[in-house]
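Please see the structure below; I have some questions.
With one protein chain removed, the remaining protein chains of the complex are shown where they sit.
Each chain gets a letter, A, B and C, in the order it is written, and its residues are counted from 1.
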Amino acid sequence: MEHAQITAEELMRLARDEVPVAGNLGILVEEVEPGYVAARVPYREEFVRPGGTIAGPIMMALADFVMWGVVMSLRGPLHQAVTTSLNINFLRRPVPGDLIAQGSILKMGRRLAVGEVSLYCGDDEDLVAHVTCTYALPPTP
Amino acid sequence: MEHAQITAEELMRLARDEVPVAGNLGILVEEVEPGYVAARVPYREEFVRPGGTIAGPIMMALADFVMWGVVMSLRGPLHQAVTTSLNINFLRRPVPGDLIAQGSILKMGRRLAVGEVSLYCGDDEDLVAHVTCTYALPPTP
Amino acid sequence: MEHAQITAEELMRLARDEVPVAGNLGILVEEVEPGYVAARVPYREEFVRPGGTIAGPIMMALADFVMWGVVMSLRGPLHQAVTTSLNINFLRRPVPGDLIAQGSILKMGRRLAVGEVSLYCGDDEDLVAHVTCTYALPPTP
Partner (left out) sequence: MEHAQITAEELMRLARDEVPVAGNLGILVEEVEPGYVAARVPYREEFVRPGGTIAGPIMMALADFVMWGVVMSLRGPLHQAVTTSLNINFLRRPVPGDLIAQGSILKMGRRLAVGEVSLYCGDDEDLVAHVTCTYALPPTP
């Protein structure tokens, strides 16, 4: 088994220092393996939207960040990798609680990386949302 | 031409008071017609991500909110309407500038509403992103 | 473990007798469990498109049918269930060979069912395409 090309600490540092949109969520990266990243967003009251559930944009921001981490777990720090598309299905209204995301690679190509992210809430085993996401990779020198 | 079932002011109030995730972006609703909403997010440095472009989650949050507005422009305040799916294609790396979203309805059903949102940046006429989005509607009494 | 609400034979009969678009592909349903369906489309030369790969619409038709089967594996024959959205990512250009689809449920709701379908080709272990798909269910009496 190869090692991941980036550490959980480095990913959290990137979120904090360079991507305020993600950093402001207080993302905790909990596991990084090659092609796999798990992260958690501790619950905050401001994440809730009418109807008493976690706001969708919080889940989309977390999934987008986790997929960026999955790409970097395979290729190392790639600041220039950008999302080209993201598709999310919201499956259940999450009860307020920590948001957990598990992202894994479906296809690591030379120009495009495609992955999926499963989102859970609190201790519930049921998926609250499912994401597929594509990143465009900068040309390799 | 019928009137919209909600005003720009009411939409902005909802964002500010009830959906902090959207309210925190400083969204300005600029136009509301039945089945159409245009909104603007004034530029902030914290929206930028590595590579010098606006972060994707900002665009997704704006699009999701605008589509909510489109639904309410046709049905009035519907706090219980929730996003069931959202698909975004990022088309161009936006130069830093105000983000503008124009959302319109594709199908207003009894149980589901589907719309599209076009995103622009600054004075550029080219699309920076395109979104399709589905909301589930609460049962009508 | 509960039993599936429909059999592989019944699914194939439906494809053949009622959905010519699927039936014409020669779909073989290989496995049906509650919330899971696996099917195969034996290779035909007419499925190939320029570039020497299996045409995308064949994969979309197969995935759509398999997801219909997944819904019926949980709810029994539901002729009125219709696809509301489908998202496919094509991951690798499949070498000519049998197309294999494995569909599973992500969320079985009262009004909407969401699932994913993984597509493989020949004996290759790598995904050739990945689908998420939503069906709208007829109201239960």
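Simple rule for what comes next: a residue touches a chain if its C-beta (ideal position, glycine included) is under 8 Å from a C-beta of that chain, and two chains touch if they have at least 3 such contacts.
The shown structure was predicted, so the numbers you read here are calculated from the model rather than taken from an experiment.
Colleague: Check each of C:88, C:105 or C:121 against the chain that is not shown and name the one that touches it.
Modeller: Residue touching the chain left out of view: C:88.
Colleague: Please output the residues of subunit C touching the missing chain, sorted low to high.
Modeller: Residues 14, 18-22, 24, 46-47, 49-51, 53, 55-58, 60-61, 64, 79-80, 82-90, 93 of subunit C touch the chain that is not shown.
Colleague: Which positions on subunit B touch the chain that was left off?
Modeller: Residues 87, 89, 91-92, 106-107, 114, 116, 126-127, 130, 132, 134 of subunit B touch the chain absent from view.
Colleague: Please output the residues of subunit A touching the missing chain, sorted low to high.
Modeller: Listed in rising order, the touching residues are 84-85, 87, 111-112, 134, 136.
One rule holds in what follows: only the chains that are shown with their structure count from here on.
Colleague: Determine whether subunit B and subunit C, two copies of the same sequence, contact each other through the same residue numbers or different ones, counting it as same when over half of the numbers at the interface appear on both sides.
Modeller: Copies use mostly the same positions to touch.
Colleague: Closest chain to the overall C-alpha centroid, by per-chain C-alpha centroid: which is it?
Modeller: Located nearest the centre of all protein C-alpha atoms is chain A.
Colleague: Mind checking the rotation angle between the two copies, subunit A and subunit C? C-alpha superposition, nearest 5 degrees is fine.
Modeller: Rotation angle between the two copies comes out at 180 degrees.
Colleague: Taking each chain's centre as the mean of its CA atoms, how far is subunit A from subunit B in angstrom?
Modeller: 22
Colleague: From the C-alpha centre of subunit A to that of subunit C, how far is it in Å?
Modeller: Those two chain centres are 28 Å apart.
Colleague: Just how far, in Å, is the C-alpha centre of subunit C from the one of subunit B?
Modeller: Taking the mean C-alpha position of each chain, the two centres sit 33 Å apart.
Colleague: Can you list the residues of subunit C that touch 2 or more other chains?
Modeller: Residue numbers touching two or more other chains: 87, 134.
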